[in-house]
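Missing here is one protein chain; the remaining ones are kept as they sit in the complex.
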Amino acid sequence: MREELIYYPPDFSATVLEAAPGVTTEAAAADGVVPRTFYATTNYPTYVKQAGAWRLVQRQRMDAAIVQNPETGEFECTEMRKVRAGQPVVVGSVEDGSRGVLVHSNGFRPAGGAAAAADAFGFMSTGPSRERPRNYRRIAQVIANHQNPDGHTIWVLGPAVVHSGSREAMSWLIDHGYVATIFAGNALATHDIEYALYGTALGMDREGEAIAGGHRHHMDAINAVRGAGSIAAAVEAGLIKNGIMYSATKNSIPFVLAGSIRDDGPLPEVLTDALDAQDAMRGYTQQATLVVMLATMLHSIATGNMMPTFVEKGGTLHPVYTVAVDAAEMVISKLIDRGTHQAFGIVRNADDFLVRIVQELQKLEAEHERDHAPGAAEPPTR
Amino acid sequence: MREELIYYPPDFSATVLEAAPGVTTEAAAADGVVPRTFYATTNYPTYVKQAGAWRLVQRQRMDAAIVQNPETGEFECTEMRKVRAGQPVVVGSVEDGSRGVLVHSNGFRPAGGAAAAADAFGFMSTGPSRERPRNYRRIAQVIANHQNPDGHTIWVLGPAVVHSGSREAMSWLIDHGYVATIFAGNALATHDIEYALYGTALGMDREGEAIAGGHRHHMDAINAVRGAGSIAAAVEAGLIKNGIMYSATKNSIPFVLAGSIRDDGPLPEVLTDALDAQDAMRGYTQQATLVVMLATMLHSIATGNMMPTFVEKGGTLHPVYTVAVDAAEMVISKLIDRGTHQAFGIVRNADDFLVRIVQELQKLEAEHERDHAPGAAEPPTR
Amino acid sequence: MREELIYYPPDFSATVLEAAPGVTTEAAAADGVVPRTFYATTNYPTYVKQAGAWRLVQRQRMDAAIVQNPETGEFECTEMRKVRAGQPVVVGSVEDGSRGVLVHSNGFRPAGGAAAAADAFGFMSTGPSRERPRNYRRIAQVIANHQNPDGHTIWVLGPAVVHSGSREAMSWLIDHGYVATIFAGNALATHDIEYALYGTALGMDREGEAIAGGHRHHMDAINAVRGAGSIAAAVEAGLIKNGIMYSATKNSIPFVLAGSIRDDGPLPEVLTDALDAQDAMRGYTQQATLVVMLATMLHSIATGNMMPTFVEKGGTLHPVYTVAVDAAEMVISKLIDRGTHQAFGIVRNADDFLVRIVQELQKLEAEHERDHAPGAAEPPTR
Partner (left out) sequence: MREELIYYPPDFSATVLEAAPGVTTEAAAADGVVPRTFYATTNYPTYVKQAGAWRLVQRQRMDAAIVQNPETGEFECTEMRKVRAGQPVVVGSVEDGSRGVLVHSNGFRPAGGAAAAADAFGFMSTGPSRERPRNYRRIAQVIANHQNPDGHTIWVLGPAVVHSGSREAMSWLIDHGYVATIFAGNALATHDIEYALYGTALGMDREGEAIAGGHRHHMDAINAVRGAGSIAAAVEAGLIKNGIMYSATKNSIPFVLAGSIRDDGPLPEVLTDALDAQDAMRGYTQQATLVVMLATMLHSIATGNMMPTFVEKGGTLHPVYTVAVDAAEMVISKLIDRGTHQAFGIVRNADDFLVRIVQELQKLEAEHERDHAPGAAEPPTR
């Protein structure tokens, strides 16, 4: 994991940047349409020059336009569909600063220089493979480093998290502060609630055995929640007594349930319009310090599309890490190819990953408690 | 393929059906919520008894409720979310007819009885595998049997159809009447149009080579179409000159582009609300006689969820067939497990499948032409 | 797992069996060639009738011929290549007993009848999938039931067991009596020993990081063992101090290392002739009560080919179980399709499987110890 990386801003006193003209903009001709030569963004820290000063672009994401917000004067990454007629849109394709747009793609470097770099980056040097060993303890340490409220970890969950049997592990992670936001779909929530109500997921029990009449449990679960009015109401009413959605509700952890054409029901909280769901997700991706993607290609790619590679905290930039877990190398390669850099791919089953991560976090918590017990000796530096 | 199957309706004069009471209904308590014991539908021909008569349920699909339409008096499969407060909803779980609901799951049988059955069904007897031979000629014959306007084939297309290089093959199929409706997403249409405009798909040319600056082509393509107002307008204006969307537009073949949270843009015709997209898709699945699913799990499962296993034509029921093509056994198994029966799985690359099917259809067309040329001898019966 | 199944022998007093003629044999015309109509065996209990008596065929395996041993008079499953000219070979293809050959394929049934059956068999009812939950505790209990010396578990190991990081787990299993025999190849042993000598497997360390100069470690490891003369000698000499081969050697657990054309070296103990390796393996498969196959298609299929579905212990037949673990559904389907019945497929990573099984076995051992401690209350029956 690329931990302990420090952000080195561009040297704006360099001749080329000093001499660069201001950024060029062109007015959008119509709502939702950008100038033909609009500058298409990356997910790296990006600066534009105006009135002689370089300013960090806000709300970074890839494949967006850069528009100057008429109210704040800030330059912001804006989805094409959100650009309004007449707004000034940055144009051009040069991004080395010489034309007023600078992408700073290698700003994060290890504190100790090259030697440290080898060490810090080596952990994730080769491609994802089912045949590579996995140091769950180190991954758990990364997750621990991003615990609430200092970090903000988004967990992107596919329904296999429930099917493969790790509702309890996921609940534990929520209860213990390792989850800041959940991104999922109707299926994950439905099968989690089905399990809470009937002890099955898609009609199969905890052994993976099909239960008589179980095929309708997911419809019954949706109907029950629709009857209650919302997942929150169903938890409040004591209908849902455990699981992922229960823990999220009890701990006031926000979730975005994005709808899809595959959905039954759907559950009341599901955002059925893809653009509404994107907007809701993007609000959280701008704050994330770590993203863990589990067994879902659709939601993971969507999240990767709108994630910056960095986050601003306390006036300085920090890298955003991604851990992607899937049983298939292909999914992980696809995720990483799509522009989700600083991603660490783990070819494992969601259930095994979660159970082993929880075990390691429990050990870390026990060690921490022991080290900080009254009368404990000075804790060793890791 | 289960071709030449004949529908044998239930024997309503059987004692159990004669003696059965009428179906039981219960009023929905609120909009979008069904009675707790609602009858959850399958995708098989289903009959309900009322006033002593058995009536075929309309708009069959699975995981729906059966509601009596207040205007027509017909019983219709209705999605939970579409049920209105007060509407009578069929309740109960018995489906052998004894309580007024009859699912006729084995009504289709080969004309010739058991011996013919072995022949007709054998074609699809074992599970999907990359190691099984594929008789492209026979699959082509099935597709030819469902040519417009007698048949109605829905093609469900994933973006890999464009990426793997088969835009031309797909266009040929549309131009030659083998496609009645297209289901796809923003990505398929965007990369198809990107190719028409820039000769690349996701920035890669026809050799799969990344082109300098190609990463922004898909955004440029979307922007160009948004500027034109619609795909149809962009074809009309001569902006788009070839490809899948071009052929669909020129041949007035309807398409449903269902949005997802992964989408850039999106293109103007994309239905961003999943429920709107489901409604649009369902209109077509009720008419389909054949469904071909190519390299997309999301759209294929969505289609399978709302497809009946039969279609009414000329007062009698006919089976609906599904051909599912994917490079991975797992996807096809998942599709078939989800309730898409009468499905025939083909573990092949979308491009190879399409190119070889087109070759076989061209041969069949040439044979047909030769056989029907003036002065040709009596064509042999197949 | 099909545990607690009881063998119900055929009812030889049934009329058809009573009336059946003796088995027909024909002399092999040449060494290694069987009569054209030879009876090809299954892996189920098989009986042949001679002189009015039904006798259980010995050394059962599939795809073999049945030859009457000239010395003992026993009928034995014999590989085609081992049949000698003139030996009497059973011919015919009828296996319902009416011609003197009876395959008893459903002899194992749960003690309690149908109700118990549902329970006993349900555990493995549906196909292998990465989305199914896995009850590691129940699998661990099965492994515990077959601990040495009462049971005899063959572990079939692919090199991914070492690559994915579970040498320690595997060593623990050997040290604690859960391994009776190991089947593997040159690669598993080489990378295990490479790890013992250099801390790498195929040049990668325990984080999966490539080590400078590590690409030659596997050749150095082979050379070192060849220099020592054998793996056993290298362990004796203190060269190899830990790992799978170390534990096997120290605990006198036999192993068969079967050679393949992919092999470097090979290590001295490797049986480079495939037929020698088959002979060595078959000796053990006749005694096995449980077979665990981990991440190797080649060795697993080879083992499955020669395994009977039953084992004779104390004069009665017991079923032989197979647990197949692989990251890919396809491998497991292929294994099971090849005739390895009573197999339970687990779609998980070898490392996660082993680590979690060891954890469960440790819990079972602790429970057992607690229950049997002096002064402990009567242990509860499971």
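As written, the chains take the letters A, B and C, and residue 1 is the first residue of each chain.
Definition applied: a contact is a pair of C-beta atoms (placed from the backbone, for glycine too) under 8 Å apart; a residue touches a chain by one contact, two chains touch by 3 or more.
Just so we're clear, the structure is a prediction, and the values are computed from it rather than from any experiment.
Within the entire complex, contacts from the absent chain reach the displayed chains A, B, C.
Across the entire complex, the residue among C:26, C:168, C:205 or C:263 in touch with the chain not shown is C:263. Annotation: of B:5, B:40 or B:160, B:160 touches the absent chain (contact as defined above). Of the candidate positions A:141, A:333 or A:359, contact with the unshown chain belongs to A:333. Remark: the omitted chain is touched by one listed residue; of B:180, B:327 or B:343 this is B:327. Against the chain not displayed here, chain B makes contact via residues 122-123, 125-126, 130-135, 138, 159-160, 163-165, 204, 206-210, 327, 347-349, 351-353, 355-356. For chain A, the list of residues touching the undisplayed chain reads 127, 129-130, 329-330, 333. Listed for chain C, the residues touching the missing chain in the whole complex are 29-30, 32-34, 36, 38, 40, 63, 80-81, 93, 213, 215-216, 219-220, 222-224, 226-227, 258-266, 272-275, 277-278, 281, 298-299, 301-302, 305.
The criterion applied here is as follows: only the chains that are shown with their structure count from here on.
Separating the centre of chain B from that of chain C, both taken as means of CA atoms, is a distance of 45 Å.
Distance between chain A and chain B, defined via averaged C-alpha coordinates, is recorded as 34 Å. For chain A, residues touching at least two other chains: there are none.
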